[in-house]
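Just one protein chain is left out here, and the rest sit where they should.
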Amino acid sequence: MKKISTMTGRVAMLGLLLAPVTVLAEEVAPPPVLNSGDTAWMLTSAVLVLFMTLPGLALFYGGMVRAKNTLSVFMQCFAITAVVTVLWSLYGYSLAFTDGGGANALIGGLGKAFLAGIKVDSLNGTIPETVYLTFQLTFAVITPALIVGAFAERMKFSALLLFMGAWVTLVYFPICHWVWGGGWMMSMGVLDYAGGTVVHVNAGIAGLVTALVIGKRKGFPHTAMPPHSLPLTVTGAGMLWVGWFGFNAGSASAANGAAGMAMVVTQLATAMAALGWMFMEWREHGKPSALGLTTGAVAGLVAITPASGFVGPMGALALGGIAGVVCFLGATTLKRKMGYDDSLDAFGVHGVGGIVGALLTGVFASPDLGGVGFSKGLDMAGQLMVQAESILGTGVYCAVVSFILLKIIDAMVGLRVDEESESTGLDIALHGERGYNY
Amino acid sequence: MKKISTMTGRVAMLGLLLAPVTVLAEEVAPPPVLNSGDTAWMLTSAVLVLFMTLPGLALFYGGMVRAKNTLSVFMQCFAITAVVTVLWSLYGYSLAFTDGGGANALIGGLGKAFLAGIKVDSLNGTIPETVYLTFQLTFAVITPALIVGAFAERMKFSALLLFMGAWVTLVYFPICHWVWGGGWMMSMGVLDYAGGTVVHVNAGIAGLVTALVIGKRKGFPHTAMPPHSLPLTVTGAGMLWVGWFGFNAGSASAANGAAGMAMVVTQLATAMAALGWMFMEWREHGKPSALGLTTGAVAGLVAITPASGFVGPMGALALGGIAGVVCFLGATTLKRKMGYDDSLDAFGVHGVGGIVGALLTGVFASPDLGGVGFSKGLDMAGQLMVQAESILGTGVYCAVVSFILLKIIDAMVGLRVDEESESTGLDIALHGERGYNY
Amino acid sequence: MKKISTMTGRVAMLGLLLAPVTVLAEEVAPPPVLNSGDTAWMLTSAVLVLFMTLPGLALFYGGMVRAKNTLSVFMQCFAITAVVTVLWSLYGYSLAFTDGGGANALIGGLGKAFLAGIKVDSLNGTIPETVYLTFQLTFAVITPALIVGAFAERMKFSALLLFMGAWVTLVYFPICHWVWGGGWMMSMGVLDYAGGTVVHVNAGIAGLVTALVIGKRKGFPHTAMPPHSLPLTVTGAGMLWVGWFGFNAGSASAANGAAGMAMVVTQLATAMAALGWMFMEWREHGKPSALGLTTGAVAGLVAITPASGFVGPMGALALGGIAGVVCFLGATTLKRKMGYDDSLDAFGVHGVGGIVGALLTGVFASPDLGGVGFSKGLDMAGQLMVQAESILGTGVYCAVVSFILLKIIDAMVGLRVDEESESTGLDIALHGERGYNY
Amino acid sequence: MKWVTAIIKPFKQEEVREALSAIGVTGMTLTEVRGFGRQKGHTELYRGAEYQVDFLPKIKVELAVQESQVEQVVEAIREAARTGKIGDGKIFVMPIDHAVRIRTGETGPNVL
Amino acid sequence: MKWVTAIIKPFKQEEVREALSAIGVTGMTLTEVRGFGRQKGHTELYRGAEYQVDFLPKIKVELAVQESQVEQVVEAIREAARTGKIGDGKIFVMPIDHAVRIRTGETGPNVL
Partner (left out) sequence: MKWVTAIIKPFKQEEVREALSAIGVTGMTLTEVRGFGRQKGHTELYRGAEYQVDFLPKIKVELAVQESQVEQVVEAIREAARTGKIGDGKIFVMPIDHAVRIRTGETGPNVL
């Protein structure tokens, strides 16, 4: 997505090297004009990415919790969408995507706060800036919503609102700026097409920290807490899968060959990851499960996200297969070993998958492996180093700030519901509703 | 949507005044040619708006009724879609969107009955007429489907088919013509971008009348009738939200800046309305509910509908916030005070939200408030008057004709199921099915 | 879809005869350039068709089985998607859509195995080849997934994986090549716009054969096996309906008038078929059911599929009405008479509907009936003969190969679960999960 | 102490509870059950095939009452649950040997 | 009058109902229950973790019968519900003091 990736797409299309063209394009390009086809696809992509959260992720997560907590998860996904949307219009878009002047390596400016100056005819590349900012907004929405999986079934709703408002402001907007808005990672040449670090590593790490700070659910891991409705979860997984084409192919910012290739590699990696997880489970437990297969698919979607503009079809198959197997280990062996209660595996799937994907992007982008090549001046080792640095940078910053925010909010209003509410369920305790009245 | 709004979009984009350009454009425009980008977006928009009804609205409403009536609601949404589709092709499109000659202020003609003369290469603006007419059809489908919320759990299916067939013919097609087909409201300069009056006020008023004529459900309001499956309802709300971008941004009839701005303001108003309702509920009842949050979002979507081509981002935030609060009062205090049984708040949300939105369009369209300006020759007071007149015209005409139709159909086949069927539930009594067999 | 249909679309638009233009176009056409609008619509269409399977069809089928088998159906749909995706990239696309040299009448070549040579800038017509191949992939995914309906609730998962892998390889890829890839049916002049024979007759016949080979479910037809959750089924039907616009209108391979007309006729035929089934049921059983109405809609979607690029709006209404009535008889009277256990009517709806649609395409394509005309050199009788031959060719080939594959796999691993697993339910027996834990 | 089991029509649940509360009953337990009896079931449709459903949704109300209260309780249920149409249900009274309140360990009449 | 409670396998429900109808039983009440017994449960998977589910779905059939019919009823259930495999369930017979038909107020044997 975003400027750099669009260029990359074009570069790939022309079969030329990255850097010279970028420069060239900037020098000689005529004033951009609106392309209605690109705009049509980006309008659609924004819709698709929002669909991933509403209702995709809400269903995926909402089916996985116990019946007494299902509405709390739906509610959290919707409330996050609303809160982030408002903050995005007030200052988020501006902080992430404008020039921050002297501080630009770290954060953008406030020139477009309140969406000031954005008119019907403002363009970003070949599409209206309004479409661009809505597309980007949908990424800012889904990232915090992904974290919900880590602390599901026990966080106070008031604490959630505070945490999410603060988190997008202090963690998401800056990191988004670092990678796509002209910040230090972008300068470093990180390859992150559609948000492997910005979205998935970021959400995964924040999830891990939250799960550790808020503590385990009462009864975990002794008591079985099976999903109350896997049909909802699998339905949500299907919606994530289809919506993800907006995420990845939409990150081309255009309806072109780069979008098409992102679509193909997304589909291939997802399929292989689903099969990878399935076969691991079959081997380890004697039975392949629906939740496993679909979680594998999500792991594949996560892992191909940073890579989707840089790898070829066969690279995508390989990347997906690896991601399926590694995330299986992340959500099962690793979690059991470490003993944290990442309720719905926000870290196990998004954190681990995001890291795997970001690293493997540095491998399969290699032209020898069917990819489009590395960033200017980097070979595979160099690119891998840059990828690792960006994972580390994201992870450490995110972990530290998330931790501090959680501690402050805990002191302010308390992060966790009381025992009685937890055992009654959040739906009745916090929202005065029950999911089902058959 | 529709001719006038497309123009408005373009005007806004050029930053010029409305009227002169309209005239100009009509005078000098070269013969229109198909724009594949606009067509791509409008094909997509038609799909999105149909998705709002099938399965969006069906889920939203179907989850909110008791389990014994859930299929009846799904069935009604599907049957309405089928019936309206057929009538649209026979005469609906023609009555709404062709020139009615001498009667044109009131109704279109029959020149395109049976879709006569519409060929593969017929155009409407820059898109195929086939796409245009399908997009418009999806509006004609959802409007009667919205009314279902008012009389859910007690209407006979045969009566429903008769009522809906007659209602779209005698109420929707004419009013659609008035506002978008060249009728009197269009001439008056009403601002209704995507159907604040045509769709929402119209459906809301028809719902109120139906609820009053058919009477309360047995046990209302004494017996609690909680939604049988809020996860379905919230899922439906998510689909309405994402589908609504087809509704509003599709009303630009093009993939351009106007569509993009409609997308942004839709998102912002919806988010604020959701938060508005949520905080009202939190304040009044001590707990924010998932149904409240999502109903607030729907209220915001309704309210921004007429305004979505005319207001700016900050105007949208304000409009949404107001709509969330007012609709909360409409669906709770007002309903309780008046004592009617609008089962799922078709009037409380769509009627009230539509009125609020149509009026506020006359405020926030003001260039001083970031909007694109009022209709030719009107200032805010004038525009507000026009908006009020169009609400009144729609409301009165719709109420009177709906009332007469209901009385006739009641005399013919009876509107309401017998007591035993109502207590057994419509699913078994009318459709010989049960929603669930766990 | 596919080359031939795109051309047909254009021909229709130009109002010229098919053949000369085809030749002409091939001779004088300038090198194709990417059209961003067409690309936007085809990216969207690929997403829509995938959405039909995930989660559309999974929900449609998954709601119809008993609760103890619901996940097995979801799982099968997802696993088929994954397996077919991988095979498609390895050799499927190549076999279906490249030139097979001497064997071209029967099968394509391996030139694009492993998607070799497909670059970011490769085009197919005016869209990237990557988009084209993904769009085609989504058809290859849904076809085997449709078969699931025939043997639901009793097939082993391992047998399913083997069967589906072999079936797409030996049945789908060749037939796809015959009709759309340059094979013998294409040469013969068959009219199959979006897959009446390739997808629906094919899946329907394979379903019938599977149902016969695997045998009836324990208790069938004595024991009632009502759908466990019709809201899921009806939701799935809604998704199929909206996704089908990608299927049919996407088969124009462009965002143009042909796509628009395909959209209109799809909507009209579907509505009429839904009403047709509904009224049949009402007449025969005294009550119209939600499952009936929505199954009728699916029957209409199936039947209009081959016709959607060739008939006019009024022809579509007629075709849809006929399909609704005939499929009602297929899924009820015929099935009862013959006594096979086609669990969810894969044959009754897709087989019968596909045959009806493919034949009626040969009628309503007639210019006298508002259609675009028959294939070069054919009158109605001739066209009908070609249509019948292609149905027969597809049916016989599919039946024979499916039968052999099933017998081999039965010998290898056994097709059917043991009695105990069948009575426990496949979810627990095969996948170690339960759909619901309320 | 006696165990009173009543099978009633679902929509009578609220009325029965109120009638029982009115005569001072402070506890009861409800179960969703399916009843087979004189009241005929209904026909359901599945893809054009009709099948008979013989079991109807009912609510089972169970409550332990003092021997002295049994008659009054039975009467209250009978009146509140009655519609006069077939399928209204039955009331059965069974003996209880012994009762304990979990929270306090109390036994005997205090349990209620 | 006696209260017969049988715990059976779910897929035997129809056969049991038919067997009872065949010997003239006109009423019964069914409940979905979960049973724990000798029949072992199964393992379920959740994100690669296995856990044991000990409770299996069963159907509880309850019916009041005349004392004279008890033996026949128990026999009918036993035969219809039997598969010979572990988990077939049990039948318990308990005393009823008193019975009332809600619709008519009848008591005693007429209630059935």
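Which chain is which? They are A, B, C, D and E, in the order written, and residues in each are numbered from 1.
Keep this in mind: a contact is a pair of C-beta atoms (placed from the backbone, for glycine too) under 8 Å apart; a residue touches a chain by one contact, two chains touch by 3 or more.
These numbers were taken from a predicted model, which means no experiment stands behind them.
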Partner chains on view for the chain not depicted: A, B, D, E
Option from B:I147, B:A203 or B:A331 whose C-beta touches the chain left out: B:A331
Touch residues of chain A, complete complex, unshown partner: 219, 223, 423-424, 428, 431-434
Hidden partner interface residues of chain B, rising order: 221, 224-227, 280-281, 284-285, 287, 289, 291-292, 295, 328, 331-333, 336, 345, 348
Chain D, residues in touch with the chain not shown (by the definition above): 1, 3, 17, 26-31, 64, 94-103, 105, 111
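Assume only the chains that are shown with their structure count from here on.
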Shortest path length from chain A to chain D (each step joins two touching chains): 2
Neighbouring chains shared between chain C and chain E, ordered by label: A, D
Contact-richer chain pair (by C-beta pairs counted) among B-D and A-E: A-E
Where chain C and chain D are represented by their mean Cα positions, the distance between them in whole Å: 52
For chain B paired with chain C, centre-to-centre distance based on mean C-alpha positions, whole Å: 34
Junction residues of chain D, two or more chains touched: 44-46, 50
Set of chain C residues in contact with two or more other chains: 35-38, 40-41, 44, 226-227, 229, 255, 285, 287, 289, 291, 431-434, 436
Interchain contacts (touch definition) - all pairs: A-B, A-C, A-E, B-C, B-D, C-D, C-E, D-E
